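Left out: one protein chain. Kept in place: all the others.
For clarity, chains are labelled A and B in written order, and residue numbers in each chain start from 1.
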Amino acid sequence: MTAVLERTAPPLAARGWWAKTVAAARYEYLMQVRRPAVWLVVIGLIALRCASPFPPGFTSTTDHSTLVADWAFNFIMLCPIGVGAVLADRVRREARLGLDDLLTSTPTGIGPRLWGKAVGAGAASITPVAVAWVGLLGYLTAQRGAGVIPVGLAAFAAIILPGLVFVVACSVTVPYLAGPVLYRLGLFGYWIWGNMVGPRYGIPTPAGTPFEAIGEYPSGAWFHGVMFDAKQRGVHPTGGQAVLSIAFPLLVGLAVLVITQFVLTKRSPS
Amino acid sequence: MTAPNVTITDLTVTFRRGEVRALDGISLRLPVGMVGLLGPNGAGKTTFMRVLTGVLLPTSGSVAVDGTELTSRSQRREVKATTGYLPQELGLYPDLTAYQFLDYMALLKGITDRRARRARVKEVLELVSLGDVANRKVKGYSGGMKRRVGIAQAILNDPRLLIVDEPTVGLDPEERLRFRSLLARLAGDRTVLLSTHIVDDIVQTCPNVVVIERGHVAFQGAIGDLATRAEGMVWHLTQPATAVPPDLPTVNVTPSMTGTTYRVLSSGTPAPDAERVSATVEDGYIALMHDTTPERAQHGPDLRAV
Partner (left out) sequence: MDVNRSIWARLRLELRVIGIAPPVTALAATLGGAILVIVMHATGAGADQLNLAAGAVLAGFAPLGTAVAASSIVGRDSGAELVMTTTVYRQVLFLRVGLVVAPAALVTLADAVVFRSLNAWPAGQGTGGYVLVWAPPMLWLVALAMLIAIGLRSPAAASGLIAGVWLAQYLMARDILDNTVLRTQFMFMGVAAKVPAHEWTVNRIALPAVGVVAVIAAGLLLGRPERFVGSDAA
C-alpha cells in the first residue's frame, strides 16, 4: 500500500517545552491582538484619563523625567482595568470553543498553554498601551527633542509595565476560580482599594506602600514624578523601595501563575 | 512503522460517584487496520475513545499501547505523541486560519522543527483538499471544511493509532465518501478506530467491528459475523399506510404508493405475505440491540486481524 503521508521521525512527547510555550504564546498573541475590544477598551481608558491629566499643569514642566513619569501615572491609572477585563474571558475560552478534549489529547501539558496564554495574550493586551506610549513619546519628542525617548522607555518599564504584568498574571489565573464576570468586578475593586483608596479614608490598604501596583514608588524615587498616596503616608521613596515596588507585583504574578499551573496540572490527565 | 498493540483490560469508567457506569469492564484488543466502533447514542463510545486518547482517566482497568499502560502522566504523553484524535465535538479557534491552527497543533504535538512542521502542515492540507483555502480564517469555513481541518490535525504527527469519533456528522454525501476513502487509505499500517452510529460508514471501511451497548461490549469480531447474527431473521413486510406498525424490531421503513414496507427482524414468519431477505450488517446490529446480554458478548469471537 502506498504511504499516504511522508514518513518522518516520530515526535518525542517530552521534548520542546520551550518551543511549545513559544508557539502557544505566539498564537495567543495573534488571536488577542486582533480583537477590536482590546484596542477599544485599553486605548479608550487611556484617552479618558489623559483627557484631563493629573496633576494639573504638569505638562508644562521642563524636567523630562517628571514629565514622562506623570504621563505614565496617568496611563497606569485606568488601563489595567481594561487589560484585565479583556483577558478574563480568555481563561475558559478553550472549554467554550469545545477545544478542551483536542488539546488534552496532545502530548503537551497545561503548563505551556497557561504560560503561553499569559505571555502571548498578556503581551497582546499590553500592546495598545505600548503603542499609545510610543505615540506619546513621538509627540513629546517633537515638542522637547529626542532626550525624552530614553527616559520615556525607562518610565514605561519601571512605572507602567510591572503593574500591567501583575494584572495580566491575575487575569489569566483568577478567573479559573471566580469566573470572568466576578473577576472583572473584583479586579476593579482591588485596583481602587489597592492603589487609590489611600490612608485618608481610614481603611487598611496597600495604596501608598511599596506593595501597590500603580508604580508610584519608582515614579517618585527615580523620575521625580507626582506622589499621591505615598505622600499622604509621608513617604519619600528610596531606590530600594522602588525596586521592592517593582519586584513585589512581579513576584506575586509569578507565584499566581505557578500555583495555577500546579493546580490545573493536578486536575488534568494530560 | 508498525501499528500499535492496543490492549484494553477490564476498563471501567463511572461518573457521579459511581451512579453512572459509562463503561463497565470492557476488555478487548484492537487489530491493525480499520476497526469500527458501533453503538447507540449514550452507549459509551465517546467515553471509550476519550480514555484511549488520555483525555479521561479510567475508574479502574487498564489500557496498554505496546505494553505501555496509560497510568502515569509521562506514559500518557509518550502514547499521545503517536496518537491522533478527531473528537466528536470538534472545536477550532475561529480567528486562526487553517494553516495557523494546524501549525499550532503540530507544535503541541511535538513537531518542533520549523521546516518539518511547515512541510507536514502543507502536506496534510493538500491531503484534505484545503490547500487553496488554508489562509482563510476557520470561522468562514463550512461544516465539512471544519471537519477536514479536524482530520488534518489528527494526522499531523503521523499517528500509529488514529481515533475518529463521528467524523462524518454534518458532511454531505460526497464529503462522506471522500472521508471514508481517506480513512481507509490511512489505515494501511496503522490502527484506525472509527466510532459512529452510522452503520454504512463501518460497512464500507471496516473489516472488524466492536459494538458497545450500555458500557459493555455487545459484539467484537469480523463485520461479516455481525451480519450473520440476523441471518434467517430478516423480513420485508408490507402493510397499508394506515395500519399499526408491526411490533417487531424494525430496521427500515419505506413508504410507497401501495403501502408501507417494514424491514423487520423475527425468528418466525411475522405474517403470511412476509418475504424473507438476506441479512446485512445493519440487520445484525439491530438484532444485537434487541437481543443481547453482556455474558454472551464477552464470549463472542475475537477481533481477527485482516
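We take it that contacts are C-beta pairs under 8 Å (C-beta built on N, C-alpha and C of every residue); 3 or more make two chains touch, one makes a residue touch a chain.
No experiment lies behind these values; they were computed from the predicted model shown.
Enquirer: Touching the left-out chain: which of A:G109, A:P180 or A:G208?
Expert: Residue touching the absent chain, from the options given: A:P180.
Enquirer: So one chain is hidden, and I want to know which residue out of B:E69, B:D95, B:D113 or B:D291 touches that hidden chain in the complete assembly.
Expert: Final answer for the missing-chain contact: B:D95.
Enquirer: Which of A:A19, A:I81 or A:I126 sits in contact with the chain that's absent?
Expert: Reading the full complex, the residue touching the unseen chain is A:I81.
Enquirer: Considering the entire assembly, which residues of chain A contact the chain that has been omitted?
Expert: 35-37, 40-42, 44-45, 48-49, 51-52, 54, 77-78, 81-82, 84-86, 88-89, 93, 96-97, 179-182, 184-185, 188-189, 191-192, 196, 201-203
Assume only the chains that are shown with their structure count from here on.
Enquirer: Just the number, please: Cα centre separation of chain A and chain B in whole Å.
Expert: About 45 Å separates the centre of chain A from that of chain B.
Enquirer: Spell out the part of chain B that touches chain A in their complex, as residue ranges.
Expert: Touching chain A from chain B are residues 1, 50, 53-57, 73-74, 76-78, 80-83, 85, 87, 89-96, 100, 103-105, 107-112, 116, 119-120, 123-124, 127, 153, 155, 157-158, 182, 185-186, 188-189.
Enquirer: Can you check the complex and tell me which residues of chain A touch chain B?
Expert: Per the stated touch rule, the residues are 1, 3-8, 10-16, 19-20, 23-24, 27, 30-31, 34, 94, 97-109, 112-113, 269-270.
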